[in-house]
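To keep things clear, I will list the structure first and then write my remarks on it.
Here the complex is missing one protein chain, while the rest keep their positions.
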Amino acid sequence: MKKTVFLGALTVAGLVAGAAAASTLDDVKARGKLNCGVSTGLVGFASPDANGRWEGYDVAVCRAVAAAVLGDKDAVEFVPLSSKTRFTALNSGEVDMLARNTTWTLSRDVDLKMEFVGVNYYDGQGFMVPKSLGVTSAKDLDGATICVQVGTTTELNLADYFRANNISYEPVPVENNAESQQQYLSGACDTLTTDRSALAATRAAFEKPDDHVVLPEIVSKEPLGPLVRHGDNAWGDIVRWTLNALISAEEFGITAANADELAKGTGNPEINRILGTEGTLGEMLGLDAGWAKAAIKASGNFGEIFEANVGESTPIGLSRGLNALWTDGGLIYSPPFR
Amino acid sequence: MSNTSTQSYVRTEMLSEKAPPVSNIGIIGWMKENLFSSPLNALLSIVAIALIVILLSSTMPWILGGVWNASSLTECRLVIQETVALVDGESASRACWGVVHERFWNLIYGFYPGDLYWRPNLALVLLFASIAPILFNGLPKKMLILSGAFIFIGPWLLWGGPVWTPIVAFLGFAIGFVVNKFASKIFGSLIGIIVGVVVAFVWWLFLAGTVSQGITHSIAAMRLPTLVETLQTTIRNYESELEKLAAIRDPIAVQKKAIQAKIDAAIDANAPVEAQLAKLRKQLEALGKKTDDDVDQIVEQKKIILDSIAALMDKKEPVAALIAEKMPIHLALLDASGNYNRMDEKRRDSEKRLELVLALEGNQAKVSDLAKSVSEQKAALPATVSSFGSMNEVTDEVAKTIPSEDIALLKKYLNTKDKLIREGGVIDRLYDDIGLVGLEPVQSRDFGGFMLAILLGITGIVLSFPLGIVLALGRLSDLVIIKSISVGFIEFIRGVPLITLLFVASALLNFFLPKGTEFDIMLRVMIMITIFAAAYMAEVIRGGLAALPKGQYEAADALGLDYWQAQRLIIMPQALKISIPGIVSTFIGLFKDTTLVSVIAMSDPIQWVKYIQSKSEWNGVIWELYGFVAFVFFLFCFSMSRYSMYLERKLQTGH
Partner (left out) sequence: MTTMTDPPKASFRLSMLLYDTRYRSITIQVIAMIALMLGALWLINNVRVNLALAGKPFEFGFLFESSGYEINQKLIEYSSQSTHLRAAAVGLLNTLLVATLGCIAATFLGVFVGVLRLSKNWVVSRLAAVYVETFRNVPLLLWISLSVVAYSHTLPEPREFRGDNPAATMSIFDSVAVTNRGVYAPEALFENSLGKASVLWDSLNIHLDWVAILSVLVSGLIVSSLIARRATNIQNATGVRPSTWHIRMAVVIIPPVIVALILGFHLGYPEMTRFSFKGGMLIRGSLIALWLALTLYTAAFIAEIVRAGIMAISKGQSEAAGALGIRPGKIMSLIVLPQAMRVIVPPLISQYLNLTKNSSLAVIAGYMDITSTLGGVTMNQTGRELESILLLMLCYLAISLSISSVMNFYNERTKLRER
């Protein structure tokens, strides 16, 4: 609501006594900006460039939602959040949604009162070791020193995995990705564990990437996805279906470039429904008919976003793997638009 | 006396002074005196000099030989490999200052818009101008007005917004002062002060915003008739500007692409040579590990390998020069595309505004309809649900006791209210935007880098100053309850680390305030930092008060001054003067402590280091960034501590 920040935070005025709306959608529309929580810098997923513009895979999701709701992919206020502050920020209403590679777990969903709306990246926890160590399996890591980021599910999975296999390890807690990379390279730990996407990004930045291998074991499921506050289902639906629209767009071949063209009408009714030329799906969500088109045009469909930020043409060079469409043998799947 | 001169020899003139022994003068003498006066001293000197030599010789080549022109870590490595690949057979490491070169402005200003840097700069200059009359006695007292004005102008410069915001904020003081004058005449001074303060706060908290927004909205209403035309012209202007900016940007992009292609080609051409080089380096390494063989033979082999390395190095296509050539183009492109993006954003904002203005009439009608139905529905709410403000309050248990129709009515009412808020908010925002006379608003979130550190440090000190005085007086007061509250507060704050207070700011402060109060994180952190600094400030001022001779208090009493008069006229001016060095060192401490805000993800220099490291171009750069940040902090803090020492000397009354 507020415009002037100076004193503005304390002043409330105007037509509507300045009350915040209970519904997030109304709040976002009144504000004219989407507050989106992102990571405090993770290669390929969220980081600001030299002009202060945020870029990355998670950032693209925020932009798509902003485009769907407000019709402007740049109407986003990016709020960097550490793993410590992310849930409180979402709960207190500081951000409207969180696109900060957060693992979907039962306790977060239920106990921490979050609502995960989908999965935009199927990740799994892996290990990276120097080739010279001659380790080929995570089970060989008995007695190894392991760098692990504090306060993440990774830390808990690690404890579980080693306990289940009855082997021991020595954890070296690190605060963030940059630090774990530095500790690992200096040899302060034998192996580095985190999500495999982050491992790939880290390895890509090494001076000699070929001296390091990522072990084949995937010790945990890490479904990463955007989340919203518990209790506002209408808003949750919007974020969920924006994500689904991006996925469906890839499935039906709608891209940022041809969305306008296809929106003139096609023979495929599902494409028409997504792009708002048929049916009233947008209205049901409380959005314009062209919401999905705007979301797709923001930074492209799911596949385009993947390729542009973390895909094989980028320095990170992740292959689609599990994150390929279900039609290509992956897990990415959208319920029908009907 | 002349007759005695023949009897004994008397010197008529003094001997000329002899030069002191060579060992006592000049460099040698100085060294003997200062470095080698005793065996222990000599040993210490030698150890110290050795330490200095080791430190400098290991760091200086790295720092001074660093690469300034490179736009990614990989390029840095290429340049280093080519220029200083081998020193004495070891691969040399050099700093990659390219990261500082590229990201310098980010580290200083964070996300603050590039075309508005003049605002924080001007604010800083004004700050110095406004503290000058407090620190230097020679300046005219009238300049204090400037200091007072800065309290309002400074924040306005930084955050922007309507020009009347600072004026309205200042009115709070004026109103409080006037009310105080009247009230003290009627009720006495103490009540007068209290009433004045309360009225001022009522103004700031409840009225100032309305008044400010009222002015904005009336200007907006005045502008409305011609607005469509104005906006259309603005958009046209922006479009032509954009074309110009694109005309600047695109050739640079082409240039960059061309040089990048050259670099890539050179790297490709070098690939086979690189492979050979890698092999040779490995051989060299293996040789280095051998110790059992004939030493001469190893040296011989090493020499051969080094020679062939040198020969191969000559064969390589020069990449370093190309990379250096690319850097200015890269920076210019960044600059140009930044300008273009900002202009583009302005254009889009204007377009959105135009759209809204065109739809304004309909929207306003919608809002008044909504407002009507909200009030109708509210009146129609059954008594069972009328006390609820949101659906959250209707828990399952509560819902059991209420008929479901009533809940449905409540839901409907709340939904309509939300719609009203949304539509009203859109119109409000539009009015705020088009009625703006002043500076472009900047969000707190965009503050970053050293600017944020300085801002937090200065606001912390300035705001904690009055609070610190009150706490110090409270602690020294005879009133038991006041004293124990002050002591409790001071000891509590000083007993916990700042980081826990920042956790409170980021995670808990919202719990302590009524639901729906929105404080942005910057304000929350400022509150906590102020409270933190106030406790330390109180101790510094208490020290100043304790250092005053008791005679001053007694003299004030003897003159018949009451407590506040004595404090204001006699005690505080002296006590504060004594405390200035302490205040400066508290400030230095606070300034350094602002780095902790990176723990709660605010964009201070340390956080920017992490941001930069999270770009794939700079992933892996550590020492350079931390080193640069440390260096800048050192510059600030060192000069301030020197200044504080100077003050200490100046303020010494010499008894």
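When the chains are written out, they are named A and B in that same order, and each has its own residue count from 1.
In this text, a contact is a pair of C-beta atoms (placed from the backbone, for glycine too) under 8 Å apart; a residue touches a chain by one contact, two chains touch by 3 or more.
These numbers were taken from a predicted model, which means no experiment stands behind them.
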*Candidates A:Val119, A:Ala138, A:Val174 or A:Leu243 - the one touching the absent chain*: A:Val174
*Hidden partner chain, touching residue among B:Pro21, B:Pro39, B:Pro225 or B:Gly495*: B:Gly495
*Looking beyond the chains shown, say which of B:Tyr9, B:Trp118 or B:Phe512 touches the absent one.*
B:Phe512
*Since one chain isn't shown, list which residues of subunit B touch it in the complete complex.*
30, 34-35, 37, 41, 44-45, 48-49, 51-52, 188, 190-191, 289, 291, 392-393, 478-482, 485, 491-492, 494-500, 503-504, 507-508, 510-515, 588, 592-593, 595-596, 598-599, 606, 622-623, 626, 629-630, 633-634, 636-638, 641
*For subunit A, which residues reach the chain that was dropped from this view?*
83-84, 87-88, 91, 111-113, 132-133, 141-145, 150-151, 155-156, 158-160, 163, 169-175, 179, 182-183, 186-190
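Going forward, only the chains that are shown with their structure count from here on.
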*Starting from the mean Cα coordinates of subunit A and subunit B, work out the distance between those two points in Å.*
29
*Could you please specify the touching residues of subunit B with respect to subunit A in the complex?*
73, 77, 102-103, 105-106, 110-111, 114, 155-156, 158-162, 165, 169, 204-205, 208-210, 212-214, 334, 337-338, 341, 345, 348, 352, 367, 390-392, 414-415, 417-429, 432-433, 441-446, 506-507, 510, 516, 518-521, 523, 599-601, 603, 607, 610-611, 613-616, 619-620, 622
*Which residues, counting only subunit A, touch subunit B once they are in their complex?*
1-16, 19-23, 25-27, 29-32, 40-44, 46-53, 72, 74, 77, 79-82, 84-85, 88-89, 92-94, 176-178, 181-182, 185, 201-202, 204-207, 231, 314-316
